[in-house]
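For this depiction, one protein chain was excluded, whereas all remaining protein chains were kept in their positions.
We call the chains A and B, going by the order they appear; numbering starts again at 1 in every chain.
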Amino acid sequence: MDIVEELLKGNRLALSRAITAIENEYDDAVEIMKKLYPHTGHAFVLGITGPPGAGKSTLTDKLAKAYRAQGKTVGIIAIDPTSPFTGGAILGDRIRMNGLTMDEGVFIRSMGTRGSLGGLSHKTADAIKAMDAFGKDVIFVETVGVGQSEVDIVKAADTTMVVLIPGMGDDIQAIKAGILEIGDVFTINKADHDGADKLVRELNMMLDLDAHSEQMTQNSTEKALADQFHHLNVAKHAAGAAWRPPIQKVIASQNEGVAETIENIEKHFKYISENGILQQRRTERSKNEMLDVLHNNIGTYITRRLADTGELEEYVGQIKRRETDPYTVVADIMRDMLKE
Amino acid sequence: MSNEKIQAGLDKYNASVEKVVSRFPERPNLPEQRLYTPLDIKDTTYDEIGFPGMYPYTRGVQPTMYRGRFWTMRMYAGFSTAAESNKRYRYLIESGATGLSCAFDLPTQIGYDSDDSIAEGEVGKVGVAIDSLADMEILFDQIDLGKVSTSMTINAPASVLLAMYIAVAEKQGVAADQLKGTIQNDILKEYAARGTYIFPPRPSMRLITNIFEYCSKNVPKWNTISISGYHIREAGSTASQEIAFTIADGIAYCEAAIKAGLHIDDFAGRLSFFWNAHNNVLEEVAKFRASRRVWAKVMKERFHAEKPKSMMLRVHTQTAGSMLTAQQPNNNIVRVALQTAAAVMGGTQSLHTNSRDEALALPTEESVMIALRTQQIVACESGLADVIDPLAGSYYVEALTNKIEAEAWEYINKIDEIGGAVAAIEKGYIQKEIQDSAYKWQMDVESGAKTIVGVNKFQIEEEPPKGLLKVDASVGVAQCERLAAMKAKRDNAAVKASLTDLKAACQDENENLMPHILNAVRVYATLGEICGVMREVFGEYEAHVNL
Partner (left out) sequence: MEKRIRVLVAKPGLDGHDRGAKVVARALRDAGFEVVYTGLRQTPEQIAEAALQEDVNVIAMSILSGAHPHLFPKVVDLVRKNGMDDVLIIGGGVIPETDIPALKEAGVSEVFTPGTPTGSIVDFIKANVK
């Protein structure tokens, strides 16, 4: 099967095989991506993140159904953690989306975080492109947790939705852990549970504070430098922090608040489209993609060369015996290689 | 002997044992404590143990227990068509079974008719297929519903099957207030362990309280629920988890009924329980005893029940299906005998014994006979049924009873903290606890820490077993034909009207659904049609899985 040709024709197995090639880093993955790239750039990408147990999959299921009702096709990438001890993973998000399986307009793919986090965000971005090239109108990327890896993954999204639930005990802790900055749209799921209003109040307060502090530091050169590679904040600044993330209470299991959530998502997309932020984000993303590939390829190239010639082992030995140090070694390698 | 003297003796014993153990080590994987003495129960007052038929019912719910009459020997049966099952029921009654226990096939349990595409391959497989009152009439043909007591393993659509049973009785000329039996009707354990749910928790709890209310007025001798730990244990829980999660479910049902305006003493006496009789005989006996004590305290202290009947945990028991082995299946006869002994020494009110071949297929008539005879031998020959609560006073059994009770309270308190059993299930807490225990059990078997004879020790080469019972695929076809014929014959306008009426009733939360369901079954509306209306209004439950 010619994966690219079949994928572009709408063959679902070809799409599936393309994602496998990306995930498993098969040799043909790069060729596939090269050929698919011209066909990408059409889909709207929504990142969905939040702590485990927030009901993201159930919400994804409902959002997907709502988009389907609008006649849009949907791709879903659901990421679950890989066990660092065994390398195995339970990918259990599909179970909340069983109702979508037989809808031909929906394609769901579960992914484990596997080894390196950097690798994952790169692979997720490529999987999104494969679905984009396939012709999906809307692509969801659902991640677990609120760590750095999630931040990296949602960088591939046009709009990022953060899902929280009341009664997690450490609501504030979770919010502080970095998701405040990445959320374009906030959803408080299980809003019929105790503490929903309190969570909304606290979140509102923090978002107001955040907007305020950003304006305060807007002109600081230090902050600007730090933000250079952080397209999300760059985007916010460019718009003069005019987008205040809305908060929507939802009961996903009962389909309550889903329409309003979609409205928020669409409002945000309209906003970033009209203010040039979308273009800026996508430019930034293209740059990151290129740099990622560059770093990745150079790193792999150099590592492989060193390994093949046996220099790697030799250098490691020297460093271990304290005859030299990693900094000097790398400087030497760079000098030699770049000369070529 | 004073406690000090016992302690001194124990110290001496322990010192001598240490010497012995250093030379002859004990077997691995044993419980930590090797010997129990009065010191282990020195804080247990006799109030906690008490007398049979008296609070806290540790020693049993009836004053004379089996000295009056044996437990009900109730064999769970049902397969293929109503006519086939009717034949098996009559065979069982002739063989001395004293109660019926109906097994329904999975489409019936999940509220689908046999001609639904989802039912393909399942019709008549694990129980009898019931589509409408017409099937129910055949199922109980020539069985006097005024005399027999019937237990029905039906949960999500329990209201519909109960209504059909009442309607069959009407046709036999037996009034509803004469009917005796049980519906399982325990939806919470379906979410947590057994998996045959239909509707989400809220409307499910409403259906259950509707049944409580309806039966308290119209079918007063009916056990309206069998709050089941059996399936929780089958799913892999420990003994303590089995009773803790089940009693937590029981608390949730009581709270729902009280919220719906019922008084605790009006319905609590009709609540019954369902335990598993597992392999570890003494642990099981302690579990039965502990469960009665916990429930009595819950009813008295938490719900302020006043009638003694409300505080009694009456229990049906089934031997552990998951402990049957496919290897050397005749060994299962022995397992079942020991499990039966545990249930009897534990003081069960009724018992189903599994057949030796159930890890392979549905039981044959011969296997069912051996299983029933096992109960009869324990009852008549073993002497276990002659004295009440014979293991009371055993240092070990009393200490174990206390331990299981304490562990159960710990879980119940934890579930209270989460917000009750419904919330704990929605959060996946109970499921996760069960799965963890199941996984640990499996790993213990695989590592050899737990021995299962014939499975991980004492294996032999075996010929594949012969003569297993098989349900022919043609059963499904024939059942669909019968259904079509029935539909052609019935008054379809009346069916439509009854379903429209039912739908309106579903939409009004204050309406008791039982009379509306009864009207629908009387005019031969099918189970699938009735559940279909309820699915429309109530929606369907989406499982919480957290592996």
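Observations on the structure shown:
Basically, a residue touches a chain if its C-beta (ideal position, glycine included) is under 8 Å from a C-beta of that chain, and two chains touch if they have at least 3 such contacts.
Predicted model only: the values in this text are computed from it and were never measured.
One of B:313, B:388 or B:471 touches the chain omitted from the figure, and that residue is B:471.
Considering A:12, A:42 or A:244, the position touching the chain not shown turns out to be A:12 (whole complex).
Check A:107, A:140, A:186 or A:243 against the missing chain and you find that the one touching it is A:107.
From the options A:20, A:255, A:280 or A:318, the residue with contact to the chain not on display is A:20. Considering the complete assembly, chain B touches the hidden chain via residues 106-107, 109-110, 118-122, 125-126, 190, 194-197, 234-236, 322, 325-327, 359-362, 435, 438-439, 442, 445-446, 452, 455-456, 464-465, 468, 470-471, 473, 543, 545, 547.
Summarising the interface, chain A meets the missing chain with residues 1, 12-13, 16-17, 19-20, 23-26, 82-83, 86-92, 94-95, 98, 101-102, 107-110, 112, 114-115, 119.
To be clear about the criterion, only the chains that are shown with their structure count from here on.
Between the CA-based centres of chain A and chain B the separation comes to 47 Å, rounded to the whole angstrom.
Residues of chain A that touch chain B in their complex: 53, 58, 90, 92, 95-96, 253. Contact residues of chain B toward chain A in the complex are 200, 427, 542-543, 545-547.
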